[in-house]
Every structure is written in C-alpha cells, then in structure tokens.
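What follows is a set of notes on a single structure, which appears directly below.
Excluded from the complex is one protein chain; the other protein chains are retained at their positions.
Moving on to subunit A:
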Amino acid sequence: MNPFSSGTRLRDMIRAIRACKTAAEERAVVRKECASIRAAVSDNDNDYRHRNLAKLMFIHMLGYPTHFGQMECLKLIAAPGFPEKRIGYLGLMLLLDERQEVLMLVTNSLKQDLNHTNQYIVGLALCALGNISSAEMARDLAPEVERLLQFRDPNVRKKAALCSIRIIKKVPDLAENFVNPVASLLKEKHHGVLLTAIQLCADLCIVSEEALEYFRKKCTEGIVKVLKDAVNSPYAPEYDISGISDPFLQIRLLRILRILGHGDADASDFMNDVLAQVATKTESNKNAGNAILYECVETIMSIEDSGGLRVLAINILGRFLSNRDNNIRYVALNMLMKAISIDGQAVQRHRATILECVKDSDASIRKRALELVYLLVNENNVKPLTKELIDYLVVSDQDFKGDLTAKICSIVEKLSPEKIWYIDQMLKVLCEAGNYVKDEVWHALIVVITNSSNLHGYTVRSLYRAIQTSCDQEAVVRVAVWCIGEYGDLLVNNVGMLDIEEPITVTESDAIDVIEAAIKQHTSDLTTRAMCLMALLKLSSRFPSSSQRIKDIVNQSKGSLLLELQQRSIEFDSIIGKHQNLRSALVERMPVLDEASYSGRRGGSGVSTSGINNIPNGVVKIVDAPLVDLLDLGVDEPTHPHPHPHPPPPNSSSGANFLHDLLGVGADISSSSPQSGGRNTMHGHKSGTDVLLDLLSSGSPPAPAPAPAPATQKSSSTSDLLSLTQLNNNNNNNNNNNNNNNNKASPSPFSALDTLSSSLPTPGASPMMDLLDGFGPNPTTPPPPTPKEEENGRTYPPIVAFESGALSLTFNLSKQPGSPQITLIEAKFTNKSSQLYTDFVFQAAVPKFLQLHLEPASSNTLPGNASGSITQKLRVTNNQHGKKSVVMRIRISYKLNNKDMLEEGQISNFPRDL
C-alpha cells in the first residue's frame, strides 16, 4: 500500500494515547496524529479516509478540536460503499451538530441515501437525520421519511417513525402529514414498529390538537387492546425482562393512554379496566415492574376521575414509599408531589415517612422530600413539622442547609400562628444556620420584632442568650446587635418578663461586651460592623454611665480602612462627645416598622408612596403621600394653602428612598411620641453601606431636619425637580459654593449624614454641616446685609406668606425692569411670642420650572414680642412666566428654650402673574 500514508492504525493510536503518562505527552501524541490527518486531508487521500475519521472521532472524544475533519465526513457519505457511509454518518453525528452550516451540504446525500436500494444504507440515513436534523433539512426530507413509514422492512419503518418525531419537533406544521401513516402503524405486531409508532403518536398529540382528537376517536380502542394483549401475553423470551413481557412497550402504551384520557371522560372510561389490571397484576419486585407501575400511577392520576383507581394508585405509592430501594422511594416522592393536588388527605397520611426522607443520606431524595414537605405544611401541622425540620437542621449536611433554611423560613413566615412562635423559630434557625439565611429573612424578623412591642424585652434577652453560643452566625449577630442597640435598656432592666422566661442578669457592660465582640470579630463584614457602630451610638444614650467606654470602642474604628466605618466612627464620636443635648433625641427608639409596606416592598415595588401616615401628634402635622404633594406643586393651578403643610419631600426618582426616610422621619422632630412617623426603613437595601444611613435615618427621628439638598441634586434629573436651597443664618457666605462642591463631590446619599459630623471643620463639606453647626457654639454672625428696596421695578403689596402661632412671615415682592420672569422677594420674619428664637434657619423649595436663589439672612436670632425681625432676600426666576404661578414650600427650624422646633408650609398665595 501507499508507503507515504499516515502510518499508524487506529488501534495503535489509541494505545499510544493510553500509554501517555502526562497530559502534555497526550497532547503531543494527539498533535502529531492531527498533523498527519490534516496532511492526508489536504492530499485528498482516499485509502485511509475512513481510518483517519475514526481516529478523529477518538480525538474528538478526548476533547480536542476536530473541525477540520467535518468535510471528510461529507466525502465518506458521498462514497458509494456501505463501510464508508457507515463511518461517514457516524462521524457526521459525532463531529457536527444541527447548528453547523456544513450540515446543509449533506442534505442531498441524505436524500439519495433515503432512496437507496440497500435497506441498511437507508437505515443509516434515517438515523443521522433523526439525530441531528435541522429545521431546514426536516422540511426538505419530510416527504422521503413519510414514504419510508410504509417501507417493506419493519426495521426501516421504526427508524422512519423516530425520525418523524425529530421532524415534527423541528417543524410542527408538518404534523398533519404523519397522522394517517401512524394510525396504520399502530396496528402492527412488530414490537419495534409499535414502540416507535406509539412514541410518534404521543409526540403528534403534543404538537397538534387535531391529531390528538383524531387518535382519541380512532385509536383509543386499539391501543387499549394492545395493552391488554401485552399484559396478558405468554412468556416471550425475546421481549422478556425479569418476567415481564416488553415493559418498554407497556410503558409507552400507558403513556399514550394518559395523553388520550386526559380531559376526556369517555376515553378515560374506556381504559379503566386495563389500568386496573396493570396496577394489580404487575409484579413489583423488580425494577421493570416498578417502572410500569410508576407509569400506570401517573396515568391514573392524569385521566378523568375514577375513585377506585385513585385509591389503587395511592396505595401503590404508599408501598413505594416504604420500599427499601432508594430509586423507588425517589419516584414515590416525585409522584406524591403530583398526587397532592388530587388527594391531599391521602398524601398527608404518609407525612411521617416523608419527613424521614428529608433526613435521608441521599441528596436527591432529601431534595424531593423537602419540596414535598413544603407542600404538605398547613396551619394544623406547622408547629410539629417545623420542629422536626429545625431539629434536623442541626445535624444536616452543610450543602443541604441552604435549601433547608430557605424552606423553613418560608414555612415559618407563611404560617406562623403567633409572633412569639415566629420569633422563637427564627432565632433557632438563625442560630443554627444564620450564615445561610438571606438578608430579607432577617430584615423581616426585625420588622416583626419592632411590631410586637410586648415581646421587645423577651426578644432582646433571647437574642442575648443566642449570641453567646452562636456568635459565628452572622445573621444572629446582626439581629442581636440591632435589638441590643434598640432595646438595650430592656435587656439590662429585665423589662417585660414573660412567665416562660428564666431571669437573667445582664449589666450594661455585658451588653456592650457583646457588641464590642461583634465589631471586633474578624468574620464580621461591613454591614455588621456598621450596625455595631450604630448600636453603640444608641447605647451611649441608653446607658449614659457607660458612655466613655462606648466612646473608646467607637474610637477604635476611626482608623478603619473602610471609609464608611471610619467616617461614621468619627461622626458618632463627636456626637457622643460634644452633643450630649442632641444625642438622646437623635437615637430615640425606632418607630414601629410598617409590616404591610415592608412586605409590599419585598414584593418588588421599589418606589414607596406610602409616606408617613401615623398618629397626628399635635405639634407637627400629619404627613401623607409627600410624593404626590410634590407633584401638586408643579400643576398649573397653585394649590390652596395646605392645612397641614408638608415637609419639602425629596424626590425619590432614583433610589432616593433613603432621603425620603431621612426627611420623613425628620418631620417628626418635635413629636412627643417616639412611635410617630413610623416609616418603614427596612426595605431591602442592596449594599451594606446603605444600612447605616438607613438605621440612622429612622433611628433618630428628632434629627434637626438635615436638608436633603445635596442628595436630591445628585442626578441631573432630580436636581431641577426640586431645587431646594437652604438658608443659613450663619456662615452663609459659603453656602452656594459649598452646595456646588458638595453636589459634585458626594454622589452618595450619605452626604446628608455629613450633617452629623458637626465637629468636622472641613470647608468643603456640605451646607448642611453649616446648618448643624448652628447647634454648636457659633460665634460668627455675618453682618446683616442692609435691606434695600429695589425702587425701579414693579412692586406688589406685601403678602403674609406664612403664619403659625407666634411666627409670621411676610413677603415683599418686586420685579426688576426688563426681566419679568425674575421676582425679588424680601422675606421678613417676626416673632410675636415672648420667647427668643435662636438658631433660626429658613429653607425653601420650588418646583422644577422655578429657580430659587437665597441670599444670606440678616441674623439667626429672632427676638420675641415682635421687637425685631430677620430679613432675607430671595430671587425667584420663573421659566414659565405667564403660564405658571410661583409656588414655594418652606421649612423653618429654630430653637425655643433649647428645644428644636420645626415649622413647615406651602406658599401658594403669590400674585398670579409673577
């Protein structure tokens, strides 16, 4: 033979590859072989083409690229002889898939081979077409396949039937062509043909409703008879599998009966007898018999109701469930899932066994059983079932804990009969598998805790105990830290003891120890540490005597490399150290979190419109749906003066929810009840960094309303919607500059928090810092600018813009000549009460179409008895002059006898043509 051809035989190549000791050696051998095959390909070598392709297939199986061999397959298929075609088709199926365009080139060869006189060649072509045909090929070759369904040799007919399945799956509109030929195949005796014809029939029913109707009418009777014969057939060695005659055929017959009987009472009726026969006569000691029974049960469950059969089916499942064979138990669990919707009671009877399966050593069975248990839980059995599951959680595999905790949490949340039980169960889960718990779960737990005020003491004590033993579970630590911060006083004073509790003694320093341990634990992540800092701040107010120790702990985070922690610790340190008067109000107990809106938010509604809708608290006002009010401002008709003025709400277009919170809670500033203004802040924040803000914002209702200006302006779309500018009675020369700086420099909503860092004398800090600084000793008061009337413009009669108790605000309006859209306003504040107002700050906000510029105020103290006044100039530019009138929302904060006061309102009584 050709001495230059690639020498090695297939066998030798396989040997050489197997002899390789390292992957590198193997690669070298394969590379050499591939090189010689490529050479043969480019030489168009005919003699060894089939051998080379065989080698390529082996190489392909090892995972090496073999695309260069694809054309060789086509050449072999085009060759006349059977051996070449055989290996060619094998290579085609192995090296190509239906998505390669090369495949289209083979359509013609396939067509010729489908018409070949040699039935084995026809068989090869059918097999290839059935395995890798694309939609185009299916369409092109469907007529040939259809014709072959009537071929003289049954072995070709069966191949054609399976090939048709591929065709109708690829091109469902071809289905009708196959209906009639299949109906005649169903009458055959040859098992192979029958088997494949039934399968094709089932697939036709799935893709075509008409086919289903046709077979239901014409073939149900015949199929039932075939099944009867198969069940009662005498021993046939050719088809016998462990004493059962052709289980494959029986299974397919049962499957097609299921399709025909589903939703059709007559057809179902027709098959009752034979199904009962299969269910009772089939031996269940071997896998083959069980496979038939399994299929039979499924058919019984799916066809129209027949009470007797269902009982039979459920009994079979019961038997399966108690089988020692894991496979049988697995399929039993699988089938019970389907049975539960049909006969829940019957499935409930097997609850104990199913629960045992949850604890099985086999992951597949555990998973099935857990899904089933989840479906079985109801109000009546939730307690015992949950107990079982939690007990099992303790000993379960690590990799199963995730699934298990998710299911337990879901069950507990869904069906808990009372809050204390819910809290208890959740604590158990958190202690066992806190690291597997999703954030929403512990967020929800905190919401529930805040809502059960009678259990606050109990919960915080339970958590204190829990954290002693389970400090390695992050979720426990977080919840415990939060609760200790919030309810630390209840922990120390044993408030609200329940009868079932054992008394414990916890000192203030014990409580702080817990948090100190948590913040120092190396496994704690940013969120946990941030929560710890927050809790420490709260405790500094709850435990005034330990405040120095807390300050020390907080100080340790000042050097943290995490910016968030560093900044927060510096801020908190200064709050603890320098602002005692502010602190207790700042960290008052959190308002109750709203469960409904929390669950609503969990449900996926990102934007909250619920607003602050709690208790009218006398001093301030009811605030509802601030978002809507904001929009009110923008409408053409100026709204009537609102009876209950709202705080200027920040727009929350892009995740400004926090702001919302911040401001919303700020509105409760002078509320006497800590419960008021319950705003839900537990919305699932994605990044851990949000948490602090979140907790702070809602945890400190009486914060002196830090203005949300920087954050609102952080995106361009929001910036003009509400250009809120605040005035400051001191340091206000910097105001505008700062504002700009800050807007650029702080894309984070935390900029609002910067206000709290009043000890930071950074010049570029946010304007609100100035605002807050007003609370510290502040010596500098710039000289009041001399108010000067603009004489040369148009003037209006002064309006009383705002009046609340003793405080009144009048506006003197004027226009500059030549610029009608600009209005100059001189605001004048007077105080008719006998008290002195200090730290007086005026802020104003306008809708999008207006631009507002505030000048510094004349002073920040307002003497009583109307003996003096503060004046401040505003410049409003109306971009829609003549179409819309000026409206404005204002907020005034001041101190009365060192107590923070806040007034808010909306001014809509401007003259119309401003």
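FYI, contacts are C-beta pairs under 8 Å (C-beta built on N, C-alpha and C of every residue); 3 or more make two chains touch, one makes a residue touch a chain; residues count from 1.
The working rule: contacts and distances are computed from a predicted model.
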"GPN-loop GTPase 3", "AP complex subunit sigma", "Phosphatidylinositol-glycan biosynthesis class F protein" or "Ras-related protein Rab-22A" - which is the UniProt name of the missing chain: "AP complex subunit sigma"
Touch criterion as defined above, residue of A:N52, A:Q70, A:S109 or A:T196 at the omitted chain: A:T196
Hidden partner chain, touching residue among A:V30, A:A54, A:L141 or A:V554: A:A54
Residue of A:A19, A:A35, A:L62 or A:A265 in touch with the missing chain, whole complex considered: A:L62
Contacting the left-out chain in the complete assembly, out of A:V41, A:L76, A:L94 or A:A346: A:L94
Touching residue (missing chain; options A:D362, A:E413, A:E440 or A:D913): A:D362
Footprint left on subunit A by the chain that the document does not show: 11, 14, 18, 54, 57-58, 61-63, 65, 81-83, 86-87, 90, 93-94, 97-99, 120, 123, 126-127, 130-131, 155, 158-159, 162-163, 165-166, 191-192, 195-196, 199, 238-239, 241, 246-249, 251, 255, 287-288, 290-291, 294-295, 298, 326-331, 334, 361-365, 367
